[in-house]
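The other protein chains are all here in position, but one chain of the complex has been omitted.
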Amino acid sequence: MTRYSAWSLVRAGFAGQRTWGPAWRDATPRKRYQAIIIGGGGHGLATAYYLASRHGIRDIAVLERGWIGGGNTGRNTTVIRSNYFYPESSRFYDFSLTLYEGLSRELNYNIMFSQRGMWSFAHDRHGVEMLRRSVNAMRLNGVDAEYHEADEVQRRIPGLNPSPRFPILAGLLQPRGGTARHDAVAWGYARAADSLGVDIIQNCDVTGFDIRGGRIVGVQTTQGDIAAECVGMAVAGHSSVMAERAGFRLPIISYALQAFVSEPLKPVFDTVVLAPSTGTYLSQSDKGELVIGSGLDLFPSYAQRGSLPVLEHTAAGLIDLFPQFSRVRLLRQWAGIVDVVADSTPILGESPVKGLYLNCGWGTGGFKAIPGGGFCLAHHMATGEAHPLAAAFSLDRFRTGALIDEAAASGIAH
Amino acid sequence: MLLIECPWCGPRAESEYRCGGESPIVRPADPAATDDAAWADYLFYRDNVKGLSFERWHHRFGCGLWFNIARDTVSHRILAIYGITDPRPVLGPGA
Partner (left out) sequence: MSGYRLERSGDIDRSRPINFRWEGRSYTGFAGDTLASALLASGVRMIGRSFKYHRPRGLIAAGLDEPNFIVQLERGAGTTPNLKAPYVELYDGLDAAPVNAWPSLRFDLLAANSIFKRFIPAAFYYKTFMWPTWRLFEPLIRKAAGLGASPKLPDPDCYEQTSAHIDVLIVGGGIAGLAAAQHAAMSGKSVMLVTGGRHWGGRLAGTSDSVEGKPAAVWIKDMLRTFTAMPNVTLMTRTLATGHFDHGMVSLCERLTDHMPIHERSGPRQRFWRVRADALILATGAIERPLVFRGNDRPGIMLAGAARAYLHRHAVVAGREIVVATTNDSAWYAAFDLAEAGATIVAIIDTRPSPSPALVERAEALGIMVHASMAPTEAIGRQTVRAVRIGCVSSAGRIHGATQTLPCDLLLMSGGWNPAVHLHSQGAGRLKFDPGLSSFIPEAESSGHRIIGGAAGDFARYSTLAAAPEQAVTRRPGPPQAALWSISESDVPDAEAWVDFQNDVTAGDIALAARENFRSVEHLKRYTTLGMASDQGKTSNVNGIGILSTLLAKSIEAIGTTKFRPPYDPIPFGLLAGHRIGDGLRPRRQLALHDWHVGRNASFEEYGGWMRPAAYLRPGESEADAVRREVLAVRTEVGIFEASPLGKIEVKGPDAAAFLDLMYVNRISTLKPGRCRYAIMLSENGTVFDDGVVTRLTDDHFLVGTTSGHAAIITEAFREWLQCEWTTMRVLVEDVTTCWAVANVVGPQTRSVLDTLASDIDFSADAFAHMTAQRGYIGGIPARVARVSFTGELSYEIAVPWRCAGALWETLIAAGSSHGIVPFGVEALMTLRIEKGFLHIGADTDGTTLPQDIGLGAIMAKKTQDFVGRRSAHRPDGLRGDRRSFVGLEATDGNAAPLAIGAHILPAGTTQPQPGEGWVTSSTWSPTLGAPLALAMIERGEKRIGENVRVWDLGAWREARITRACRYDPQGTRLDV
């Protein structure tokens, strides 16, 4: 595999860019693998990569129903942050962020992680108190966080409405937060995993599971039956559908999360902002588009379609923050299907079927967790033990009541 | 924007309603005698069907009535509307 660099681009340039090989092979499934990952999104590909690179397991297949990165990895608004309240979340997401910081060079693939800072606002006294509580929690958990009063927020974010409907009384800034090129994360992991011998198999839907004595021994797919010692499932959005094929239910409801981009503009906005008042979040992509996200459609859905109510609400939220964007135009709207759980915290670890591991329940925030989610799932699959960072995310918490309710605790939408 | 036929008020826009999730969800008759796992099942575990789903909706900005809907969660087509205590309708293939 050619190593990517400015130099290799120049060399290829003299050869009409015809010297590049495939970024990953389209593999034909073998009869048996040591490990199978269902789902060729960011989490699945990262799991395969870390199994291969950290645990020396190379006998792996990633089974993707459609095309890799085609689910939420390719539909999200690309925000990466670790501004969580509870220590369990805070440590996990910050670990993920740290992996992101070295990811381009580790994978030799520029995922364009742009640490332009991530802001979250408080709009009333209570919001300010909760924001301060979050800043303190983050800092005590070793995560970078700054608390800024209204004037400083206005000074640091040029163009922010000085008198919005929902006043901005304080801001939480996580300087290490930012955005990355979402597709590149999937492609980068795919290319790196492939180079370590992982088989990536697209257009391969898992239609059933071979379970003997409560233990997984293989999967049935549209490309034939495949045996495996252990199986990881990373199909957020469709987790319940896959779980049903394995004979169990999950504490998950699927919703459509709406997202939008504007037409490309010259640089006008150099950070990432979340306004809890309207749930609007905003960044500007390298290509110049304003990338805007907000709420879920209000009913369970598996339709990846844009809808009007959330769009109208979000447009209003955007203009409340930045009235000058009123004349900027919406280019494209779409939706991704997200796994919503009661406590806005992921489910990582064992399923009711032995040898079948879960990576799901990411809510609206799975993208930032890709390296961490893949890393911890790989650890669990390779060692049989939960990674300490993910131990609290077990399915069992719904029975014990040990929910880690980030939305309730921090006032930040997740 | 869905168009939902409230049994009391007639067809109204989605924005007048609130979806209350799968229906029916039966509350265990004797919670104190229900074990943790069964209680979790009642509280959190759902079929979350891709396709035909039975769910309850509330005409929030209208008459305030709760009623049931059979809806396809992919196409969002509404296949039946029935009372909150009515049994789930049997919908034939192709419905």
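Here the chain labels run A and B in written order, and each chain numbers its own residues starting at 1.
Here is the rule we use: a contact is a pair of C-beta atoms (placed from the backbone, for glycine too) under 8 Å apart; a residue touches a chain by one contact, two chains touch by 3 or more.
Note that the structure is predicted; figures quoted are calculated from it, not measured.
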Where A:30, A:54 or A:125 are the choices, the one touching the absent chain is A:125
Based on the whole complex, identify which of A:114, A:254 or A:364 touches the chain you can't see. A:114
Even though one chain is hidden, which residues of chain B still touch it in the full complex? 1-3, 18, 20, 23-24, 27-28, 30-32, 34, 36, 39, 43, 56, 58, 60, 64-66, 75-76, 84-85
Tell me where the left-out chain touches chain A, residue by residue. 4-6, 8-10, 13-14, 16-18, 20-26, 66-70, 74, 87, 104-105, 108-115, 124-126, 129-137, 139-141, 147, 159, 165-166, 181, 183-184, 187-188, 202, 262-268, 278, 284, 286-288, 303-308, 311-313, 315-320, 323-334, 342, 397, 399-403, 405, 407-409
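The rule is simple: only the chains that are shown with their structure count from here on.
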Geometric centre distance via CA averages, chain B-chain A, whole Å: 30
Any idea which chain A residues touch chain B in the complex? 238, 240-241, 244, 249-254, 298-303, 307-309, 341-342, 398-401
What part of chain B is in contact with chain A in the complex they form? 1-2, 14-15, 18-19, 21-22, 36-37, 39-41, 43-50, 53, 55, 57, 71, 73-76
